[in-house]
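Missing here: one protein chain of the complex. Every other protein chain is in place.
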């Protein structure tokens, strides 16, 4: 589980670490994430940090790259890693993005570090003959990750920033309807903050096309044992369950996620306190 | 308080760190120690580690060197420090060795890492025209610190190892009476494990010469506020008190330390439970 | 390195802690569950439970807070799917149960009586007693004893009943004693002390449930103290020790304090292989110190100063 940092780089507001981790690279599929131990020996930081895999490469038996912004002490520690430092990773974790069988047109929507997740998805889609268009956003130009690469890979790339410093002023959801209409999209893939995923899902539902979203919930384990990362998701049977985003997600069909009820236990969820489904097996 | 590591070196079984710390170097006197924060940001290791200062130099405004053996997680972390790493030190701490006014003959006795403390003492003594003889010991040759330097500095140097791999087989206390007699010592300075300090003190008392010992007790603060580092010491008034080895020591007159009662509260200590001195102000 | 929980033999002393291994199958991808002493289930409740809203976890210095709220499928689904899955794989299973009334605990125990594959029942007493204004059972010796006595009376005689205690009490020994008097075959400690943290950015409690259970190495000193006190008072009662065990050294610490089984909880979140690693480290530690049997180390730190280290060789036989 202990890999070695191969390279570190800064990309605008983000840091990227490439780690030699053949066991993870080998089994990787787009949408997977890794759990990274932070702080080194005797650290007081007990929980692993989750990061989407940005890229995998075959070098040195297999490397994994992830992209992050410094947010708290764990990411601050990661930002100080240097080449050759050991790094303890668990992965690949989570359910990857389902890919269409047919060569359809897909819009890939990313905000902030969420964009980093999209490029392996784009690769895989293009490998199946899909057309890929990007919509990437962020607060400001330095927080829009991967614009250049998107321009190289995508048929079209639309950028948004809240402050107007790059692309259109506004949010990805402001431009998404136009893009979907223009490219006649068949499906949407989205990564980013919950609020954005909710908006993207609403747009896709409007256009009646499938949307796959990758959510981020606070995770203590990433492997399905702690039950802390749940959110209300409607199952095939129509029943809402509190499902774990680490093993049943992080990728969900957008319209199945009850975005408005995240952070609550909906009264009609299976096992909700005093709910109608109490005593339903 | 944050210094910068200037150099690191290995000396047999020991590690030595030289740290740029002008504020400490400036005020240093032989016998002082430093409190070193270990583990870096977000560490779970809360208490500073105490190390005697082995050497100070004027380079870069003032450097401090200390010598240590890896013992637990704190010293393991220190052993991994590299040049230019920051290191958080508090010091100089403790009461230094009192030095004689007259140019007398002193035997300096060290065991294990305790030997590292003696060289600045030797320097200061020689600066006052004292004759210095060394007795250094350790479990094995690689644990006898500073033998070469002692040979350069001392009139005589006697080495002992438990396994006979260097010098005489045995302990410093086995050879000390001979050395004291041979050099007609006027005073003894000693650093090392408690058991050794007890033995050295007994020898000095036998010869009726003063002995200064530097003790090591478990310390949480090193600055006199936590009261964890106490040992029973007889005061000028003949009363035994539980005194703090960090501020009232670590250097004591050997015969004042009640070695046999370390780890207990002697019944006649001031404030002992149910003791005769209860209610004595 | 076999050990005994009451008269039940376990191949080794390392188990998962209740609620830290979900249904078991999640960990099975990482290692063979049959290799650990036992797997302890999450606390099973009568009805399925959706648990508490999120955020359910917050990291704290050397620990974490959780407020999961016993999310689980309910006893029917547990008996139908989870327990048989474990039994088929030969996994020794300690079934943890949680309830809001004595009757609910008893009903759960009754459901387990005929279920194959129940190695022991651990009664999670850290549940609010809905008949006593939500006061947690574990904080009240009489209520705890009542639950234990009732569960004991319906469980098969050969399935040990383990009372799981909370450290949030005035005197853990009196609660332990009440449980043993009530019929507990073994004791398990410690459940999470109640803690809280505040997100200083949002200026609100970090957890949706406001307070949560503290776990991880931060609480190990509390766990060692509880195990020590209870073992000192009740040396013949087997104790499952838990709380902040990350390494074999930590497990050994609880064993020296008096535990004959050690459960691993939060460490699993950090290291899915924690149980087997801890077991290996513990075996190495014991071997390095010349122990041939685990029982020789159980409670050894209680020996009077100066006593030889091996004076308790009769412990294994008398561990019930």
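Quick notes on this structure:
To keep things simple, chains are lettered A, B and C as they appear, and every chain counts its residues starting from 1.
Basically, a residue touches a chain if its C-beta (ideal position, glycine included) is under 8 Å from a C-beta of that chain, and two chains touch if they have at least 3 such contacts.
Quick caveat, the model's predicted, so the values are computed rather than measured.
In the whole complex the chain that is left out makes contact with A, B, C. Checked against the full complex, the one of B:122, B:190 or B:231 touching the unshown chain is B:231. Here the missing chain is touched by one residue of C:6, C:55, C:244 or C:272, and it is C:244. Residues touching the missing chain, restricted to chain A, are 44 (touch as defined at the top).
The chain not shown here touches chain C at positions 60-63, 65, 139-140, 168-171, 193-198, 200, 203-205, 210-211, 214, 216-222, 224-225, 228, 244, 249, 252-253, 256-257, 285, 289, 297, 300-301, 305, 309.
Taking the whole complex into account, chain B touches the unshown chain at residues 1, 37, 44-48, 90, 217-221, 223-231, 241-242, 247, 262-265, 269-273, 275, 277-281.
In this text, only the chains that are shown with their structure count from here on.
The chain with its Cα centre farthest from the Cα centre of chain C is B. Chain A and chain C have CA centres that are 35 Å apart. Touching of two or more other chains is recorded for residues 44 of chain B.
Multi-chain contact residues of chain C (touching two or more other chains) are listed as 61-62, 217.
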